[in-house]
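Omission of a single protein chain aside, the complex is shown with its protein chains in their original locations.
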Amino acid sequence: MNLSSLKKLLEELYEQKLEPQQALKQLKSWPYEDLGFAQIDHHRSLRKGFPEVIYCEGKSKEQVCQIAERILMAGSSVLATRAAPEVYDQMKLIDGRAQYHPLARTVTIEVHSERQGTRGRVLIVTAGTSDIPVAEEALVTAQVLGSTVERLYDVGVAGIHRLLDKKDQLMEARVIVVVAGMDGALASVVGGLVDKPVIAVPTSVGYGASFGGLAALLTMLNSCATGTATVNIDNGFGAGYLAHKINLLGEFPIE
Amino acid sequence: MNLSSLKKLLEELYEQKLEPQQALKQLKSWPYEDLGFAQIDHHRSLRKGFPEVIYCEGKSKEQVCQIAERILMAGSSVLATRAAPEVYDQMKLIDGRAQYHPLARTVTIEVHSERQGTRGRVLIVTAGTSDIPVAEEALVTAQVLGSTVERLYDVGVAGIHRLLDKKDQLMEARVIVVVAGMDGALASVVGGLVDKPVIAVPTSVGYGASFGGLAALLTMLNSCATGTATVNIDNGFGAGYLAHKINLLGEFPIE
Amino acid sequence: MNLSSLKKLLEELYEQKLEPQQALKQLKSWPYEDLGFAQIDHHRSLRKGFPEVIYCEGKSKEQVCQIAERILMAGSSVLATRAAPEVYDQMKLIDGRAQYHPLARTVTIEVHSERQGTRGRVLIVTAGTSDIPVAEEALVTAQVLGSTVERLYDVGVAGIHRLLDKKDQLMEARVIVVVAGMDGALASVVGGLVDKPVIAVPTSVGYGASFGGLAALLTMLNSCATGTATVNIDNGFGAGYLAHKINLLGEFPIE
Amino acid sequence: MNLSSLKKLLEELYEQKLEPQQALKQLKSWPYEDLGFAQIDHHRSLRKGFPEVIYCEGKSKEQVCQIAERILMAGSSVLATRAAPEVYDQMKLIDGRAQYHPLARTVTIEVHSERQGTRGRVLIVTAGTSDIPVAEEALVTAQVLGSTVERLYDVGVAGIHRLLDKKDQLMEARVIVVVAGMDGALASVVGGLVDKPVIAVPTSVGYGASFGGLAALLTMLNSCATGTATVNIDNGFGAGYLAHKINLLGEFPIE
Amino acid sequence: MNLSSLKKLLEELYEQKLEPQQALKQLKSWPYEDLGFAQIDHHRSLRKGFPEVIYCEGKSKEQVCQIAERILMAGSSVLATRAAPEVYDQMKLIDGRAQYHPLARTVTIEVHSERQGTRGRVLIVTAGTSDIPVAEEALVTAQVLGSTVERLYDVGVAGIHRLLDKKDQLMEARVIVVVAGMDGALASVVGGLVDKPVIAVPTSVGYGASFGGLAALLTMLNSCATGTATVNIDNGFGAGYLAHKINLLGEFPIE
Amino acid sequence: MNLSSLKKLLEELYEQKLEPQQALKQLKSWPYEDLGFAQIDHHRSLRKGFPEVIYCEGKSKEQVCQIAERILMAGSSVLATRAAPEVYDQMKLIDGRAQYHPLARTVTIEVHSERQGTRGRVLIVTAGTSDIPVAEEALVTAQVLGSTVERLYDVGVAGIHRLLDKKDQLMEARVIVVVAGMDGALASVVGGLVDKPVIAVPTSVGYGASFGGLAALLTMLNSCATGTATVNIDNGFGAGYLAHKINLLGEFPIE
Amino acid sequence: MNLSSLKKLLEELYEQKLEPQQALKQLKSWPYEDLGFAQIDHHRSLRKGFPEVIYCEGKSKEQVCQIAERILMAGSSVLATRAAPEVYDQMKLIDGRAQYHPLARTVTIEVHSERQGTRGRVLIVTAGTSDIPVAEEALVTAQVLGSTVERLYDVGVAGIHRLLDKKDQLMEARVIVVVAGMDGALASVVGGLVDKPVIAVPTSVGYGASFGGLAALLTMLNSCATGTATVNIDNGFGAGYLAHKINLLGEFPIE
Partner (left out) sequence: MNLSSLKKLLEELYEQKLEPQQALKQLKSWPYEDLGFAQIDHHRSLRKGFPEVIYCEGKSKEQVCQIAERILMAGSSVLATRAAPEVYDQMKLIDGRAQYHPLARTVTIEVHSERQGTRGRVLIVTAGTSDIPVAEEALVTAQVLGSTVERLYDVGVAGIHRLLDKKDQLMEARVIVVVAGMDGALASVVGGLVDKPVIAVPTSVGYGASFGGLAALLTMLNSCATGTATVNIDNGFGAGYLAHKINLLGEFPIE
């Protein structure tokens, strides 16, 4: 309900094409749906460019599936994150197109059969192999939203030539997601090398004074490399989502 | 020194247009300059799209001016952040074009006389009036880099109609920077309303359990709104820089 | 033992209707009962308006039941929080009226058969579906104490129209309990919309830098919305209890 | 703009008593005022029962006065917290009714000449004498809003008989605000004695491991006394505001 | 090896009753025993008044038993804390006098058959029933060292009359150990009532912002009651040990 | 007002030697005095063995002096801690016996002219010279309360022979107060050497990761030496007070 | 690829012994190997003196073995830390020389049959028996790298004579690794006794306010003993590695 549609509604009312009761209803009826335990936000698809994403932790597989069904009925694709294999098993019964990404722990149901990625690329970089699950969550998220995504894994700063050797790949990406635990230093190094937006994702990989990812988080927030911002610890989804949004800006001709 | 120039160099060597000693020198000579106390990174202008920015805290005004002079000699514009008025007084003597932005505490010297902003707009939003200095640092940064920037100040969630009333302005921006201290909740609300990248800047505004901005920082990192990332507390510069970079992606035809 | 009863006791003593030994005993005998491992505070019912509540964590089901029996013998209703299903099974054997509220993980035994709620309403609001268990603990607590309670679940700020649409329901409540994890921003938004007391309950829902609810707690403590106070992380019981107390103030004619 | 006024507006439009352009304007014009650096929320007076309060920290005395003038023009009383004496000197020039409360560091300008307090009382309790400034901020706030307020200062738990002796005063209050630094234990003891809502205010009074009030804050959040909620460290204003709101509920006959 | 024995040794050497090699050996041979994985400190019995105590966490039951056997061989009693039932089963086989204290999770083997407690009493006080295991560890420790110990459990400040009623018992103890989790406020109240040393033991009982006992720890460290000191979270053993030492000072005539 | 005096009062009432009104008054009148901003606890002298101590921080010198005068009128000695020299200047005017201890930042006014210390000694040990002010606060406190006190300063573990050489002095004290900042390791070493109670005082001496004394505090709380308890950071007063109390236990024949 | 080999390459190119394409390839080909999930850094053996070490946590045993095989193929020894017994079982199948060190939880495969330790010794010291696993990780690491290593276990400061008695052993080592949890005080005491580099390893041994090793970490960082540096909590590997490197410096004649 934007300004122009509001204008139109008011004009129709003035011209008596519409009765006050109808207008009132329209003004009040927001496009969401009440499942009792959840208010599904169908409007989000319009507002944010993608329907509501299902964060599975703390929800029963039945709840997840109920929400998924409503999203499918509204004609949208489904993305469920932090999904255990059992959630996938149940989702598979609802819709045969359901796919499980075990490393990323996500289930996707894509309703538009052939996806064609963006020309611009999102590059997902990890410091170590233990950071891969978080990276894959970012990857699946950006991909299901429509971005073309590339991987560059295990190029942490302890062996910096592995990263420097891939400088071209870094320079050619439109957005870079850097996923790193422990000292989180990779984000600063990548941020210093490229002129594209860098999204830093601290992971809870580490021990002792890594304090569940706090060390990497602080490193990234304090990065002296320009053009970098940080998301929550282990939040691959959030990074993938933002990366796609930024990628899209470069995809289309000037607005 | 990118791949193609390396190729060219190697071919010239092969064709004996160049001697090994010269090649060696070229391969070694990176474009930075050693002032003893600082290594000025002229190469950054190529690599990152803007020359090195001078962070004034912890530097004497003499040091700041020395660095500024070298940047100017290299033909680049100067941006000095966290600059006290005395720094500006000294800078003015070096270059009459120096301008001081007192709220933002920055000095700028722009070498290209007429700036023409981008078509896409960066919108800087604050929760309160006390957040304005950080917001202005972001604004000056994005502006001097070339972005068109708009302000939307004092629209915190305690009176949410002030924000909702400006929904159009929010929707029309290409990137949004949200600056908020205390509870930092504004970032989540803005992030939920728009489909554009949101950069959240926690500020140290607050008292008691705000712990110098920690509360706002954690709020923003934990935001459930998609498409949001966070920079360091009070880091207006970092947010403005990243906002400009993202804005640029939408400015130019597809690469 | 208040001032008037003390006066009466002293007068009876003066008039020799009472002997010093008896008076001494009365002055000393407080109405609590010693089970060895617990001092049951029957006096609380007088002093606080409701008997002692049993917090089950760290107590064996036998201990919980022993305490419950004594409370029932004193003619009071029982409220047991953080109760596992096995506690309920045991309680059921003691008193057939025992009821289990699985989401809220509480057992109640209400001794006054027909409850009639207050005219004023306590409204329990949650940001997400994962916050519901804490919300239900608040709901059961306020209800068993005598309040009329309503639910408004899954209206977090990431889709703020879901909340704004329920503005009437918000305005009509006498007290509002806002239950939110992750960024905890909902409390500030609700607090800014209404003119009634708001009790904020941070939950441990979230991951990474939510640090077990710390992020939401700090957000709520730093809320710039007036008329809001905060209870401990996941403390649905405490919020429900306080909400009822406040609700009662509005129920009765002026004292 | 509530449901009934919206209905009325729509009906007038239908009946062509109003033109679409006028309706649009009314729907858009929210009652706030833009000073550039601040959006004064006149609507708050309707929505929250009191106009916007001016938090002076981080604002120049000129800014504070400009905001105060607009509030006065809108016919509302002014409450300015964390105000230095110089702010008062300036405010005095604007309006002769301005009063300074040095302990509470607040300025008030009351537009309705004779205030008549509520019948119910808000009781402000402090643990020590160093907690008094925060207590006075709560007191002035609740008083200017219309509550009758009483003081009970320096009754900390290290000499608990001082508190127990004032049990009647505690029992007779409608709401109690407990202000305590250091160990913050007073809130738990008061909360255990009374059956009225208790608002706990941790203060930054203390040293060493009090960590600026963190110790008292955690004590209060973890209080095992029922009916207690906590506000931010040193937030006397917030406590006074909420206390008044709760007090009001008991003032008027049942809604 | 104290000053007088050193003198004696040197004199014997001077008088050639001893050869240098023997003297050297004596000077070097400290009374401890090397088990490879542990250096058993038999000297501690002399130095500290009680042999080494076995902290079982992180040791295998075999290791615990090996250490116990050596202590028994040296004629000392055994105290093993944080002992699982299986440790006890194994200890029982070594020495039939072994006793298990399940609440306290300790095993004791007392070699001097009849213990006669001190005249002065150590009083162990808890806030709730969940604090009892830590309290019992303190009790068993002080008892096995020789103190007479009394219990006063479940007298937390939320029902302060339970505590005040036992004021005589509090006043008559020589040392008081206060064990409390959650808000830890009991230590301050007890410390304000008595004129005897109070040892405060924070426990990890609580949830949310109790942060594993941190809240109670900070409360106790910040207590405004004089004569109070604090031990580590859940460190019943440390409190019992120190309480006994202080108790002993009052037992014997002036040194 | 203890049990026996209560009995006596009740008997007098029964025998009509006393009227109910008088009895009521006696039962209510606790021996404290209300200065408005402070409730002076004269009863503390009876209850705790020493009158209220004046903590000067956050009090004006006038307030401090008013409290001091009332304490003197009640015939008690005065101890004022954290006192600036100006407080002393003012105190001197009230009572010529006032003494200033500049290192300890305390003022004392001793009303009983000749003090005779205890036979048992309190030993105050510091790790470095920067810890001396806190140590002196402990020393003055224990001394004014009546203990004989000795100093052993600058014997930190970085040169452990300085400490080991003073082993006799350590062994001969009845109570030891260990004052240490930075790593706080001295408390563990002393605690391992002696069989007397050790009170550990962390100081805020240090930099970087000492976090204002937190490092030393944690070290002391985690000490593996038995017989040690800890007070708040920089709380020399608290340590001196407790040390005296423990010292007293050893002074008098068995109760 | 060092300076001299670069010179040589460029000269060969100049002399046309090499074609540009070949040179380009050589300049680009760094000696690492891409397994998809891991980039094995064979170059590390040259650069750092030992091949990449496999940190097993978060890797499947298949992944560990794949990496191990490649390292073996490159002719290097294998060191796998934080290895569960199942990892060893699998490794054993790959190479019969695999050895498991259960306390240290490491697997080693040494390819050079007879190891001859250094003349200088690394001494590994622990405070308690629970610190031994971390100490053994350090020991195995330093040993497999080629150092001669000695143990000195369970010599914590609570019984300091155990340590002082071994002063010669301390003095004779070339590097000392001190492993301690709880109060971590041993590092300061050892650091004060010797004139050799001391590497401090905090362990997560402890409870309550040890906060998973944080207390020991802070103690060690704040040590006033000179010549000490600290590694991450429980990082035995890191300490052993650094100890070996330092030890090597003393092994060879002057460079």
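The letters A, B, C, D, E, F and G name the chains in turn, as written, and every chain counts its residues from 1.
Quick note on the criterion: contacts are C-beta pairs under 8 Å (C-beta built on N, C-alpha and C of every residue); 3 or more make two chains touch, one makes a residue touch a chain.
Since we're looking at a predicted model, the values are computed, not measured.
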The chain left out of view makes contact with A, B, E, F, G
The listed residue (F:Val122, F:Val205, F:Cys224 or F:Leu242) that touches the chain absent from the view is F:Val205
Touch assignment to the omitted chain, from F:Glu69, F:Glu110, F:Asp154 or F:Asp195, lands on F:Asp154
From A:Pro20, A:Gly120, A:Pro133 or A:Gly156, the answer for touching the chain not displayed is A:Gly156
In the whole complex, of G:Gly159, G:Pro197 or G:Gly236, the residue touching the missing chain would be G:Pro197
Those residues of chain F that touch the unshown chain are 129-130, 132, 153-155, 159, 161-162, 165, 205, 207-210
Touch rule applied to chain A and the missing chain gives residues 127-128, 156-160, 164, 182-185, 188-189, 191-193, 206, 208-211, 214-216, 218-226
Touching the unshown chain, chain E contributes residues 6-7, 10-11, 13-14, 16, 19-20, 23-24, 27
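Methods note: only the chains that are shown with their structure count from here on.
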Higher number of C-beta pairs in contact (D-E or A-D) found for D-E
Listed in rising order, chain A residues that touch 2 or more other chains are 217, 232-233
